[in-house]
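Of the protein chains in this complex, one is absent; all others appear in place.
After this line comes chain A, so read on.
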Amino acid sequence: MSKKLKIYFICGAGLGSSLASQMVAEDVLNSLNLDESLEHEAISSAPGLRTDIIVSAENFKSQFEKYELDPAIKFVFLHNIVDPKEIEDKLVPVINALSN
């Protein structure tokens, strides 16, 4: 068992939709027996984050590009941030790549 990955879910205020996305992702990961550490935050706090993966909505993509984040952080941008299938398709490959 490798070290848990840290995954941050980001939205405008870091309250509602990031938490909603995090809860769906938790279900998806549980069903695949993946146990990672999930948190949610506001985009204002993103530049200082120490994390392995950042998950956010497509409309935030250009803002993340303006920040100089740690190049090791992997990004996952979602169209429907609460769609379990989209989360599985886009997030799980990134987790698997980092865990190996």
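The criterion applied here is as follows: a residue touches a chain if its C-beta (ideal position, glycine included) is under 8 Å from a C-beta of that chain, and two chains touch if they have at least 3 such contacts; residues count from 1.
Note that in this section contacts and distances are computed from a predicted model.
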Hidden chain of the complex, named as in its UniProt record, picked from "Tryptophan synthase beta chain", "Ascorbate-specific PTS system EIIC component", "Multisubunit sodium/proton antiporter, MrpG subunit" or "ATP-binding protein": "Ascorbate-specific PTS system EIIC component"
Residue of A:I7, A:I54, A:I81 or A:I95 in touch with the missing chain, whole complex considered: A:I81
Positions on chain A where the hidden chain makes contact: 11-17, 19-21, 23, 26, 40-44, 57-60, 62-63, 78-83
